[in-house]
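As you look at this complex, bear in mind that one protein chain is not there, while each of the others sits in place.
And now, chain A:
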Amino acid sequence: MKTFIKYCLLLFIANASFGAYAQDSHTSDTDRKWYIPDHAVAQFAGNIGLISAGVGYSYLHDKVQTDIMYGFVPAFESNTSIHILTAKTAWHPWSVDLEKGYLLEPLRLGTGISYSYGPQFFTSLPKRYPDKYYWWASSLRFTPFIGTAISKKIGRDATMIKRVQLYGELGTTDLDVVSKFGNKHLPIWDILNLAFGTKFIF
């Protein structure tokens, strides 16, 4: 176990000092204009919509990605659907170059900040309430997660989409974490949720 941790630490330091070694795979070092997205993304679940989709950017030697996504939740047992805007940032300390164009990101850590649109949600407490009546903003949620991703190089270098990535996430929300405090009878599993998605890397 100790050797494993040492190995991981070494790998991490090597990565951090030499920067990304899989330069072909990701996109922050291309000469395309800064505002052109580096990838498109679509996700299933994860408390940011049944389906959410958007575009994103890659930076800090392709170690960090930020996605801007719109998500949709059908009305189900009510009469109104939910529209959610999310900014999602993830960091992966290591990339492992596998054979045949496969690239594994064994660990991804990140969080989304999502905004749910609608008159039933408040960002600052409406005036009708006494001060600090509710301490949280019902429109804003933090959705921290831990995940993993694998991508494959496709096409030639000239094609628009150069890689396709699949990712999975195990996440929670800020209020779920708050709910867990002081409740031994609330299993950790109850405050966790699963999501998966795909990225088309330009």
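Everything that follows uses one rule, which is that a residue touches a chain if its C-beta (ideal position, glycine included) is under 8 Å from a C-beta of that chain, and two chains touch if they have at least 3 such contacts; residues count from 1.
In this section, contacts and distances are computed from a predicted model.
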{"item": "Chain not present in the shown complex, as UniProt names it (candidates \"Monooxygenase\", \"ATP synthase subunit b\", \"Transmembrane protein\" or \"Metallophosphoesterase\")", "value": "\"Metallophosphoesterase\""}
{"item": "Touching the absent chain when the full complex is considered, from A:K100, A:R156 or A:K184", "value": "A:K184"}
{"item": "Among A:L50, A:I113 or A:I146, residue touching the chain not depicted", "value": "A:L50"}
{"item": "Interface residues of chain A (partner: the chain not displayed)", "value": "44-50, 71, 73, 75-80, 82, 84, 116, 120-121, 128-130, 133-134, 136, 138, 141, 173, 175-176, 178-179, 182-186, 190, 192-195"}
